[in-house]
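A short write-up of the structure that comes next.
With one protein chain withheld, the remaining protein chains of the complex are depicted in position.
Going in written order, the chains are labelled A and B, and every chain counts its residues from 1.
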Amino acid sequence: MKIWVCIKQTFDTEEKIVIENGKVDEKDAEFIINPYDEYAIEEALQLRDELGGEVTVITVGPDRAENALRTALAMGADKAALIQDPSLVGDECVLARMLAEAIRREGFDLILGGNFAVDSGSGQVAIRLAEELDIPHIGSVTGLNVNGRQAIAKRDAEGDTEAVESTLPVLITAQQGLNEPRYPSLPGIMRAKRKPLERLSAQDLGLSDSLKTKTLIIEEYLPPEKEAGKILEGDLDQQVQELVEALCGKGLSFN
Amino acid sequence: MALKNKAVGAHFLIEETEKSSLVTPEDFSDEQRMFAETTRSFIEKEVVPKDEAIESLDYGLTVNLIRKAGELGLVAADVPEAYGGLGADKVSSTLITESLAKGSSFSLSVSAHSGIGTLPIVFFGNDAQKKKYLPDLASGTKIAAYCLTEPSSGSDALSAKTTAKRSKDGKYYILNGEKQFITNAGFADIFIVYAKIEGKDFTTFIVERTMEGVSLGPEEKKMGIKGSSTRPVILENVKVPAGNLLGEAGKGHVIAFNILNIGRFKLAAGVLGSAKEAIRLSATFANERTQFKKLISSFPLIRRKLADMNVRTYTLESMVYRTSGLIDGALKDLDYSSSDIGWQSAKGIAEYAIECSINKVFGSETLDFVADEGLQIHGGYGFTKDYKIERIYRDSRINRIFEGTNEINRLVVMSTLQKKAVKGELPLLEKANTLKDEIEDLLENRPTDGFLKQETYLVSAAKKLFLLVLGLAYRKYGLNLQKEQQLLSHLSDLVIQIYAMESVLLRTMKRLEKLGSEKAENGLDMMRLAIFEGFDKTESLVKEALAHLEEGEALIRRLASVQKIAYRLPIDAIRLKGRIGMRVAEASRYIV
Partner (left out) sequence: MSRTVLVFTEQKDGRLRHVTYESLTAACRVAEGGEVVAVLFGSRQSEQVEEVGKYGASRVYVVSHDDLHQYTPDAYKQAMLQIIGEVDPDAIIMGHTAIGKDVAPRVAARLGLGLITDCTDVCTDSGEVIGVRPIYAGKAFQKKKFIGKKSFVTIRANNIELQENAQTPAVIPFDVTIKDVRSVVRKVIRRSASGVDLSEANVIVSGGRGVKSAEGFRPLQELADVLGGAVGASRGACDAGYCDYALQIGQTGKVVTPELYIACGISGAIQHLAGMSRSKIVVAINKDPEAPIFQVADYGIVGDLFQVVPKLTEAFKRALEEK
């Protein structure tokens, strides 16, 4: 089995957001693997251990993204590839095309990615990638079995669970609950140093001319701070009454 | 100079150290950062949520978690690869120890296992013993405990009463005695036990829990670290195979003291992690707690506390990683194929026994300070069990006691220094002879102003002042100086202050060079405070010592000379602490 995992290095979710010149400032941020991508990595490793084959992790990003790949290698992935985005402003359309080209060249049976990235929250790249490669996808997966050339997945559809079947090759996006990602063990970290990590440019992929972004970020900003609320006073019955009256007066729609 | 190429402990007292030779947290490799990250994630996700159960002394849970830690390699750093360990460098193993610290009682159990429990076999075991025990210890499937202390022998460890009697056929030793305050006793499988063969040869044995005659006394009702097991281990006619004698008969003291060196250093790494946790908790609390309609983190007195906590922790961090780098330096050129590599390694580490004791004393006292101020920031809440700072405060207290009390460690610093001088490893007396010239030199070249000049000067000046007091103390007491514990403690404190000031100075200069002045600014502020406060302590220690060593005219002359050497323009500490405190409050955690 040739298993690919598309990952993204994102802000640590604990980080405070600072805006500088209409952009989120990444200067002093700590970076991690997007948590949803960790589920994808874990699932890939489990499937490889069960079915054999190899796991390649791939990302598009700046030099620092190599750390995310090394972490995935330390978790147990076999190989890694880092695509350097020449423009650094490419949108999901551009990213998906680069990934598609890199993956197509090597061949694939199964591709995994996170449901979405916690920074941009767009949730597009993996699914676009499936379309670029003209393979089916199953999104937001919380359970996965692979039997021969068939994948059986549990898909989370806003709380309902759909049992979905598809043939390989297929792309899966991982939702929380799929598994419990392992930590990179210390011996794993030491082994990761010696595993292959390939760097690719858009030129290497023969794509430099056809990569045109379709959307542009105009600006990024912080939400307005909420005004201080009101702690209700009086005895409990009074407080409850006051609250219910206040809420009913707000025109909320209770069904 | 020849000294520079050779690893020599306490070298810093007589020589200037080149900042490039210093290991600092800024030098960590990506791999080392990942070690730390895995350790922190494990503690955060597996240990912290089970905190309450661990604190109620759930052996099964702790054992289970040690196994899980073992699966990740977290207890294997110091075990050679050939025996199932990682064979990692000491900087890595220090970073792992620091990162475990947030698990409080659990991290103590882990450290007791992987440190003083496992290392005697790593360093002093023969191949058969290593093969038999190390793989299980490195994977956490077996847990070790270290049994040195007895009811009547604490600081005076060599007065142990436990006996080992050789069986007639020579196949066994029969051990009898009682060991006390044994960390991990409740669930350990392997005990490293010290006993005297025929009542005189102090010797180390590997004792297994399952051997007949090994039993445990009741759990101690402790003030802190309540989630760790501390019980007496009772040995009644325990038949220990002769093959379980560790090292050589009569060489137990060598093992004990070497293991203590490492234990002391690891303790410092652990308290560093706890101090950072205390800062995080306190800063977070200060950012949540509102009084007088303002977050208390906005009040200058709270910020001052955060600043003081952060500066001391920065100093400790600089010392700990500098020391780990020194130890790595001593170990890197050894012949790892030789059969006595363990003994050689222990010797390499012993070279830095003084630095290990310095770290232990400074570290444990730093954590006590940080925990105390952190609790104060919490106000009344800090006095309740609802807030973790209460526990850090209680847990902290033991650190000044175990691995040799801080008093014993202060004496160790000076006795080791004396031995080095006598053996000619450290030309202390020669230095004392040329001191007069050197002081003149120092004063002549004294900087009047300039960036960082004054701080650099003060560190050099502190060294001269130490040598001055040491010389006078020898002149007055000669070899009887070893009985003058108060004076020795003062001298030792001078050594500690010098190491602290120099470590923080060199690290900060290195950071400045690497990161530029904007990013290094907080470190620079902290370094200036650390050096000025360290020098204040230095000066007062020197004066008190001189007042004891000299009198009359001579004393007045000496004091005038000290005054001249120690002259400095004060810094605006109030402004600096305001700035540092603000940064800590903003970050809600320890920051450099």
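The definition used in the following text is that a residue touches a chain if its C-beta (ideal position, glycine included) is under 8 Å from a C-beta of that chain, and two chains touch if they have at least 3 such contacts.
Bear in mind the structure is a predicted one, so any value in this text is a computation, not a measurement.
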- Neighbouring displayed chains - absent chain, whole complex: A, B
- Message: One chain isn't shown here. Among A:52, A:107 or A:223, which residue touches it?
- Response: A:223
- Item | Of A:46, A:84, A:120 or A:201, the residue in touch with the unshown chain | A:120
- Message: List every residue of chain B that touches the chain not included in the displayed model.
- Response: 49, 288-290
- Interface with the unshown chain - residue positions in chain A: 11, 13-14, 17, 19, 24, 35, 91-93, 96, 118-125, 127-128, 130-132, 135-140, 156-167, 170, 176-177, 212-223, 226, 228-232, 236-237, 239-241, 243-248, 250, 252-255
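Just so we're on the same page, only the chains that are shown with their structure count from here on.
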- chain A and chain B: spacing of chain centres that average the CA atoms, whole Å: 42
- Interface residues, chain B side, partner chain A - complex: 30-31, 34-35, 37-38, 41-42, 71-74, 76-77, 86, 88, 96
- Please name which positions on chain A make contact with chain B in the complex. 67, 70-71, 74, 183-190, 192-193
